[in-house]
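With one protein chain held back, the other chains of the complex are shown just where they sit.
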Amino acid sequence: MNTDTHRCHGEPISVHLCPSVVPCLEVVGLSKQFGGITALKDVSFAAEDGRVTAIIGPNGAGKTTLFNLAAGVYPPSSGEVRLRGHSLAGLPAHARARLGIARTFQNVLLFGQMTALENVMVGRHGRSRAGFIASALRLPSARREEEEIHLQAVRYLNLVGLGSRADALAAALPFGQQRLLAIARALATEPTVLLLDEPGAGLNAFETAALGELIVRVAGMGIAVLLVEHDMNLVMRVAEKVIVLDYGEKIAEGPAAEVQKDPRVIAAYLGEEEVP
Amino acid sequence: MLGVVRRNGLRAYNRSRRRFPATGRWPLALGIALLLALPLAGTYYTSLAIVIGIHTMVAVGLCLLMGYAGQVSLGHAAFYGLGAFTSGILTVRFGVSPWLALLAGAVGCAAIAYATGYPIFSLRGPYLALATLAFGIIVYVLFVEVKELTGGPQGLPGIPPLAVAGFAFDSDLKVYYLVWAACLAVLGFSHNLVRSRPGRALRAVHGNEEAARSLGIDVDAYKVKVFVLSAVYASLAGSLYAHYVTFVSPQPFGFMFSVKLLTMVAVGGLASVWGGIFGATTVTLLSAFLGSFSDLDVVVFGLILIAIMVYMPQGVTRWLLDVRDRRGWTRNHR
Partner (left out) sequence: MAIGQLVQYVVSGVTIGSVYAIVALGFTIIFNVTGIINFAQGEFVMLGGMLSWWLIACFRLPAPLAFVLAILLTAAVGALLERVAIRPARSAPALSLIILTVGASIVLRGLASWAWGKDAVPLPPFSGEKPVAFLGAAVTPQSFWVLGITLGLMLALHLLLSSTMLGKALKACSINRRAAGLVGVDPQRMSTLSFALSAALGAVGGIIIAPVTMASYDAGVMLGLKGFTAAAVGGLGSQPGAVVGGLALGVLESLGAAVRSEYKDAIALALLFVVLFLRRGRIAAEGR
C-alpha cells in the first residue's frame, strides 16, 4: 500500500490508499434534475476499496447519470459525492481524475487517431508533470519522465493483455480490444476508484469471461470498482455488492444473490405482473 | 495465425512511424544544407525565402492550434500585426531597443491571448470561428484608426533593423540567416512539444474532450496555452517582419492574411508541424506568382481551400502519404 498526498487547485487533500474506516467512495443523498426530468433521486451508498460494487437497473434508471455526477461531468442538484470522506463538490472532472477517480465510457471514447500505447500514455498525464517549456526544450527531467511514462504505459497494456498491439491505431482495433484499451488507459491514472460504464456491452462470452477476470484482478489491486452492467452473469460473477436503481431511485442494495430474489427488483425489470 | 498478427502489427507500427514524416537524419541535413546555400541564388530568392521563413513561424503556431488542439482561429493575422506594430511603435515612437520591443510584443500578445483565450474557447464550432474572426477584424480596425500610434493607412516608416553589439541585420543576407535561425528554433521547439506529454494532451483534447478530462487533462487550460503559444510565434514573426521591411501598415494584417494562413495550414496538413514549411512555401510562392493578377489570387486561394477541404482534409502532405500507403498496402497484401 502506498500513501499519496494530492493537491487540488492548491488545496492539499491526502488520499490514503490503506484500508480505513472511511469508505473509499460515498454517494450521499445525490439527486439530479434535468429541466423537468428527475434523473436521480436521493441516492446514497458507499463503495469500499478492493471491492466490486455493481449498479444495475432498467434502461433510463439513472446509472450513467450517477457516474457522470461522481466523475464531475456536471454538478448534482443536491447531495454530494465524497472521496475518503472529503467532499468533491465544486471540483471539475479533470481535478477529480487527478484525485483518483477514473472511468470508462459507454461509447468507449478512445483517441482513435493515436496508437494504443499513446492512448495509455495519455492516461499517465495526471501522474506526470513535464510542461510546455520543459518538453519543448527536451530538458533532461522531461526526457526521463517521458521514458517513465512509456514504461508504465507498456506495463498497463500488458496488464490487460494488449501488449502486442501497442503500436496499433486505436480506431483499428477490434471492439473487444478497444474496451480493454479503455480500461488500461483508465488504470494508468493509478486511480482509487474505477467507474466502468457497461464494459461488457457488445462482447461475446469469451471476451466477457476475460473481462470478468480483469475486473477481479483490478479489485485485487485495492481499487474500488463500480460497475454499471446489464449482463447479469458478469455481475453475479464479480460483484460483491449490487445496487439496483429504478427511475432514479435506489430500490435495493446487498449481495448479488439476495438482490436477485428481491421482489421489488424483479418487478422493476419485469413489470408488476406475477411471474408464475 | 501468429504470422498474420505479426504482419498486421508491423504494418501498423510502420504506419505510426510515418505519421511524422520526413524527419529522418539525412532529409534534415539536406534541408539545412539547402537553407545555408540558398542566398547564392540571388537577392530575389533570398528575400522570398525570408518571407517564407516568417510565414512559416506563424503557420506552425496555427498548425498546433488547429491541427493538434483542434481549435480554429480565423483572425490570427491580428497577432502577427500586433507583433509588427508593437515593434514598430516602440522603436520609432518611443526609442525603445528593438530586442526589447520584440520581447514586449511577444509578452503583449501572450497576455492578450491569455485574456481572450478562456472566454473564446468556451465557445464551440462556428461561434468560436466567429469570435476569432471578429477579434481579427477589431484589431485591424484599431490598426487603421489609432492613427497617432500606427500611422493609420499610411503606415509607420523608419523602423530600425535589429542589431547585436553594433552588428546590424540590415541586409537581406543577414536577415535571412537570422529569420531562418529563429524559424528552425521554432520548428524544433514545436516538434519536441508534439512528441511529448503536452503534445499528447493536445491531441487528446482534439480527439475527445470528455475523455481527456477524465484522464486529468485540464482541457480549457490547454486550449488557452496553445493559443498563447501560437500568438507568441505570430508576434515574433511580426516583429521580425517589421525590422526587415522597416515599415509597417495595416494592410498586410487583415482578413486576407488570416485566410492565407488557413490555406498554409490546410495545405501543409493540419496536424503536421513540418508541413507548416511546405504550406508556407506553397502559399507564399503562389501569392508572389499571382500577385500580378491581383484580383484572381483571392479566387485561387479560395478554390484551393475548397478543394483541400473536400478532397484532402488532412492536408496535401498527408494525402500524398496516404496515396503512397495505399499503393504499398496493395502490394504487401498479395
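Quick notes
A and B are the chain letters, set down in written order, and residue numbers restart from 1 in every chain.
Please note the rule applied: contacts are C-beta pairs under 8 Å (C-beta built on N, C-alpha and C of every residue); 3 or more make two chains touch, one makes a residue touch a chain.
Quantities reported herein were computed from a predicted structural model and do not represent experimental measurements.
The undisplayed chain touches these shown chains across the complete complex, B. One chain is missing from the display, and on chain B it is touched by residues 66, 70, 72, 74, 119, 122-127, 129-131, 133-135, 137-138, 141-142, 145, 255-256, 259, 262, 266, 295-306, 309-311, 313.
In this text, only the chains that are shown with their structure count from here on.
The geometric centre of chain A is 40 Å away from that of chain B, both derived from CA atoms.
Interface of chain A with chain B (complex): residues 71, 73, 92-94, 97-98, 102-103, 105, 109-115, 118, 121-123, 125-126, 128, 130-132, 135-138, 142, 145-146, 149, 164-165, 167-169, 172, 185-186, 189. Every residue of chain B that touches chain A in the complex is listed here, in rising order: 5, 8-9, 12-13, 15-16, 189-190, 192-193, 196-201, 203-204, 207-208, 210-219, 225, 229.
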